[in-house]
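Removed: one protein chain of the complex. Kept in place: all other protein chains.
Going in written order, the chains are labelled A, B and C, and every chain counts its residues from 1.
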Amino acid sequence: MSATTVKTATPAVSEKARPRMSFAKGLLLLAGALVLISVVSALVSSGKQPAFYTITSSGQVAAALSMAVPIGLAGLGGLWAERAGVVNIGLEGMMILGTFFGAWAGYQTNPWMGVLAGVLGGAVGGLIHAIATVTFGVDHIISGVAINILALGATTYLAKRWFGPLADEGGSPKQSPSVDDIKDFTVPGLSDWLADIEKHHWFFVSDLAGLIGGLVTNISALTILAIALVVGSYFVLWKTSFGLRLRSCGENPTAAESLGVNVYLYKYAAVVTSGALAGLAGVFLALVRSHIYNEGQTGGRGYIGLAAMLFGNWRPGGLAMGAGLFGYSDALQLRNGGATVHALLLLVAIGLALLALWKLYRKNLVAAGVNAAFAAGLIVWYLASDTVPNDLVSATPYLVTLLVMAFAAQRLRMPKADGKPYRKGQGK
Amino acid sequence: MHALVGENGAGKSTLMKILYGMQRPDEGTIAIDGETVELHSPADAISRGVGMVHQHFMLADNFTVLENVTLGAEKLYGIGAKARAKIMEISDAYGLGVRPDALVEDLGVADRQRVEILKVLYRGARTLILDEPTAVLVPQEVDALFDNLRELKSEGLTVIFISHKLGEVLSVADDITVIRRGTTVASVEPSQTTPKQLAELMVGSELPSPETRESTVTDIPMLTVDGLTLCAVDADGMRRAVLDDIALTIRKGEVLGIAGVEGNGQAELVEAIMGMRTPDGGTITLDGRDISKLPTRTRREDGIGYIPEDRHRHGLLLEAPLWENRILGHVTEAPNSRRGLLDPSGARRDTERIVAEYDVRTPGIEVTAASLSGGNQQKLIIGREMSHHPKLLIAAHPTRGVDVGAQTQIWDQIREARREGLAVLLISADLDELIGLSDTLRVMYRGRLVADADPATITPEELGSAMTGAAAGHLETAEGPEEDR
Amino acid sequence: GKSDSGGGDKGVGLAFDVGGRGDHSFNDSAAKGFDKAKADFKIGGKDLTAKDGDTEADRYEKLASLAEAGYNPVIAVGYKYNASLAKAAAKYPDTNFAIVDSVVDAKNVTNLVYTENESSYLAGVAAALKSKSHKVGFIGGTSSPLIKKFAGGYKQGVLDTDPKAKVDVQWVAPDEKGFGMPDKGKDIADGMLSNGVDVIYSAAGGSGAGAIEATAGKKGAWSIGVDSDQYNDPGLAKYKHTIMTSAIKNVDVSVYEFIKSVVKDKKPLTGTQAFSLKDGGVALTYTGGFIDDIKPKIEAAKKDIIDGKIKVTDTYKD
Partner (left out) sequence: MTSHDTAGASASWLRRIDKERVVLAVAAPVLALAAAFLVTALVLVATGKEPFNAFSVMFDYGVKSDSMIYIANKATTYFLAGLAVAVGFRMNLFNIGIDGQYRLAAFFAAAVGGALNLPGFVQIPLIILVAMLVGAMWASIAGLLKVYRGVSEVISTIMLNSLATSLITYLLVDGRLGVLDKSTNVISTEPLPSSSHFFTIPTGSGLDPVWGFIVIAALAGIGFWFVLGRTRFGFDLRAVGRSESAAQASGVNVKRMVITSMVLSGAMAGLVGMPTVLNDTHMFTADFPSTVGFTGIAIALLGRNNPVGIALASMLWAFLERGANRLEFEGYDKEIVGVMQGVIVLCVVIAYELVRRYGLKRQQQRVGAELAAQAKKQEVAA
């Protein structure tokens, strides 16, 4: 070895702040997307323009929001549990409990009692999960799967017994009688004004008006509650000592225990809250998205909520984005079918092409090549067809989610002790 | 300042955990300040002014220092600005140099240790328990730690600490308790005892020494590493070199020791040689064959034995029985498999042999690896690796957390292997071990081999200061081993 | 199944499709005929319900256990029973079977099928006449052959009446779940309405309720019900002022007639009994009086279909 002098080495640890998908960055990205839509819709032939207009229409945005809320709430449930170290694959079952008890109590009394009952129903599901995983130390996934089976079994059984005889009120073994509406809100004046602007299809301005319009027109009280819960969860989990303790149980429960934190208690609290949130997601499906309990109503949204949480890297903002993305693309395909999804092809292609350029600039040739190839493929598809076949349109939200996950490479930062069994007094 | 010594599994940690309320005693009493107390949980202990720094750090990696410190003590100063100010105040008062907003994940061992101590002080502890605080520190850091502790002592705090390093125990403790298999066997005063006596009290045998006698170094190169460079993307998305142009040669019969503060690339060097990481440049040659591009499995088949730094993460399947652990890493080799199929009976038979030969204390080979104590797990790993007659043995911290009895055995085995012409790459934080066993010493600092030294002449203190980057080049002008080129 | 009338013949056996009694749709319609027959002829009976994930073996078991226990006739509601009914009919040659919506070629099986495309055609005529925007919509539960029969007939009816009109056809989901998603039905209808569609016909089971709800929220828009007269559906009472008409399928009538032919007349209906516009097996309702103004045109179309002047397609292509 010839080194006789110490060379100035790179610092082992740099002190820079960790990059995060900040709120500001998200807004910027959204604005960019809006501009892109405006530009493209101004450029395509007039026959194709309506398909682009619907992409930012207020109806689309409102529908996207209402589709995103149950997914986001379920995801938030997942977040609470996993931040305390308990994987909750039983969200689906807890949502089912929410739909059932929400509609049952809502029908018996009033919708707000329904909300309460649904949340309680979900919380009971959470409690069972907590007993199994925290007290008995059962594998979290097994317990979750069992709860999904149990919740489905119990509600179908009870629905048949309780709703079956209510045929005159519209009940059936698979469906509850309808429940009254939960109040919704419209910002007076603003909503109409925005709707007016939207109609003119002005460059960018109308797109923005559609976006905001969708967010201020006929917003259900539960939607507002859901948004508040996302923000509130962030606040509680990251800005309070309760949250600190709860998260510590997901990162290093033995350490938490050694500092006098009652880990079991916090895990219980987190998992029960998780169930309650999933229950609320179910209530939203039963009482806002429709007015009834309906067997199979959750349709796997619990799992999708879980996916949204993973998508969002175990953070409330991220999971809201994941839920939003899924809700948006689901609403898009549902409301407007093939033509609009067809328009989306072009937008995604352009987006990918831009991403390819960025990768090229960063000298990541492989990624640039892959992105460019996908972009080219989509453009060819767009040009070669007029619409996306109706039978394929239903795939949109799933495909979009998968593609976004695949292209947005990310470093997952799951809580360190997530899913690991923990026993009191066994730390080494 | 009270020191507690004893062999592995003597019950030191268990006793301390009882003092800290993490475990409940079956009988007996605990008195704090003359008052008999009953501790049901750490919270009880904390409220009575007992604080503990555990043998294995109790820190959440994804949390900031601030979060780690305030956790569980939010009532004192909240979790915000007031807490931050308090942390800075304590840190400054005792010269701990702790930064509240750093992520623990990014901290080195010594820094983590200080965070642990700060955690205890923050809670206003009057009795401080430190379980093996020095095991992972270099001498300078140990000195700094003891300076801190003395300062605390002078303020009237009581410090209880546990250590396997008898020298330091004798130099800093005011009182020493020796325990063995769960009972106190002696209470001694440091001034009236010697390390030798202490060791005898502990294990009933003589204090071992890692001293290597005659040199067995040949001039046939076994492992040659040249220009090895490895970059990694850190948390900030910045690429930086964790291994920077590493060059070294280990000959048959030679033990090459690498000294360095943890986190300076030793682990990465080992992983690169093992093929667990793909380097960005450089070549690795084993016994004349270029293995740079070969997968880990082939490298192992070609004769690399591996005693990993973290046996739980890299050396064992904790939930699997011993005989399956004997197969791990050598599944393609006899006696573990024949023609693609496992040979469980062959593996079982050989496991029995290893258990007997290497004195693995276990009632049988069907018990899970997890039910063995750490020292016995280590012996099993060493037995396994040596059974395949490696050409090169990579030994990372082979005696970490292992008591003096087992240490002797392990050192003997390394020496034995070396005599048979094995090349050994030794990485250790225990500088006595490093100096005692090695034929050649290298110092690693920030991904580079910055210095070399002759184990015959260097002292741990000199080596320690080189490890912190204070010196470079050849550390002694006295005649040392030949340069590689 | 309460206590059955004793003796060898226990009465009627009936196996519902998924959804079963209380689905406010064709299962309920079958139940109505079944209940009426039981009451009128003072016989016993037992009904069983399919569940999601049932296999051939499960369906066969239902039919076989009914026949085995001595129920006669045995009626299978839904085309899914096709294969299992064929098997059961062979095993129990002395039992009279009937299947709704499908055809099984066996001596002891009566096939009760309906020309849903014809009633849907009339729905299309009504939609085209009532639409002001010349844009109408169709929402199907899923793109199964049966539902495509509805879609095809409807589209043809619309275009024959108003060639300039646009028909927006959408499916709720790619599988059977699409029949139980009222919320998604609502979203689809909402999307159609905001694109200017002002009449929506949905053949989507429970999901249709959502579409009807959405349509009721838009001024001047109409919905068209399906299978039963949804104007009279208690669950939809709130929206009935916008349910312009329903394309009904009188499963109850055919089930009743079949039971009667076996139990009372002792001369079972045989072969394929197609219930069409001609015999009132399918029809367009005038309840509520919303389409009374265009009744002549609808009746004319109906006559043309019955006379064979209009040949209604029985499938739909995108």
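Just so we're on the same page, a residue touches a chain if its C-beta (ideal position, glycine included) is under 8 Å from a C-beta of that chain, and two chains touch if they have at least 3 such contacts.
Treat the numbers as computed from the prediction; the structure is a model and nothing was measured.
K.L.:
Would you list the chains present here that the left-out chain is in contact with?
P.N.:
A, B, C
K.L.:
Pick out which of B:L342, B:A356 or B:A470 touches the chain that's been left out of the picture.
P.N.:
Of all options in B:L342, B:A356 or B:A470, contact with the hidden chain holds for B:L342.
K.L.:
So one chain is hidden, and I want to know which residue out of B:R251, B:H314 or B:R418 touches that hidden chain in the complete assembly.
P.N.:
B:H314
K.L.:
Tell me which stretches of chain C touch the chain missing from the display.
P.N.:
Against the missing chain, chain C presents residues 1, 46, 48-49, 51-58, 61-62, 65, 69, 79-80, 82-83, 101-104, 113, 142-146, 149, 174-176, 272, 314-315.
K.L.:
Touching the missing chain, which residues of chain B?
P.N.:
Per the touch rule, chain B residues meeting the hidden chain are 181, 204, 274-276, 295-300, 306, 308, 313-320, 324, 327-332, 337, 340-342, 344-345, 348, 361-363, 366-368, 371-372.
K.L.:
Extract the touching residues of chain A with respect to the undisplayed chain.
P.N.:
128, 132, 136-139, 141-143, 145-154, 156-161, 300, 303-304, 306-307, 310-311, 389, 391-392, 394-395, 398-399, 401-402, 405-407, 409-412
Following the convention adopted for this analysis, only the chains that are shown with their structure count from here on.
K.L.:
What's the chain with its C-alpha centre farthest out from chain C?
P.N.:
It is B.
K.L.:
Kindly work out which chain lies most centrally, taking the average of its C-alpha atoms as its position.
P.N.:
Of all chains shown, the one whose C-alpha centre lies nearest the global C-alpha mean is A.
K.L.:
Could you tell me the distance, in whole angstrom, between the mean C-alpha positions of chain B and chain C?
P.N.:
That gives a centre separation of 75 Å.
K.L.:
Distance-wise, how many Å sit between the C-alpha centres of chain A and chain B, to the nearest whole number?
P.N.:
Roughly 44 Å, centre to centre.
K.L.:
Suppose each chain is reduced to the average of its Cα coordinates; what separation in Å results between chain A and chain C?
P.N.:
Result: the chain centres lie 37 Å from each other.
K.L.:
At least two other chains touched by the same residue of chain C: list those residues.
P.N.:
Touching at least two other chains: none.
K.L.:
Multi-chain contacts in chain A: which residues touch at least two other chains?
P.N.:
none
K.L.:
Which positions of chain A touch chain B when the two form their complex?
P.N.:
Within the complex, chain A contacts chain B at residues 1-7, 9-10, 12-16, 18-19, 239-241, 244-245, 247-248, 251-252, 254-262, 413, 415-416, 425, 427-428.
K.L.:
Spell out the residues on chain C that touch chain A in their complex, using ranges where they run on.
P.N.:
19-24, 49, 52, 143, 168-171, 173-174, 177, 180-184, 186-188, 190-192, 194-195, 206, 209-210, 213, 233-236, 238, 318
K.L.:
Considering only the defined contacts, which chain B positions touch chain A in the complex?
P.N.:
13, 20, 22-23, 41-43, 46, 52, 54-63, 67-68, 70-75, 78-79, 102-103, 106-108, 119, 234-238, 240-241, 244, 247-248, 263-264, 442, 445-452, 469, 472-474, 483-485
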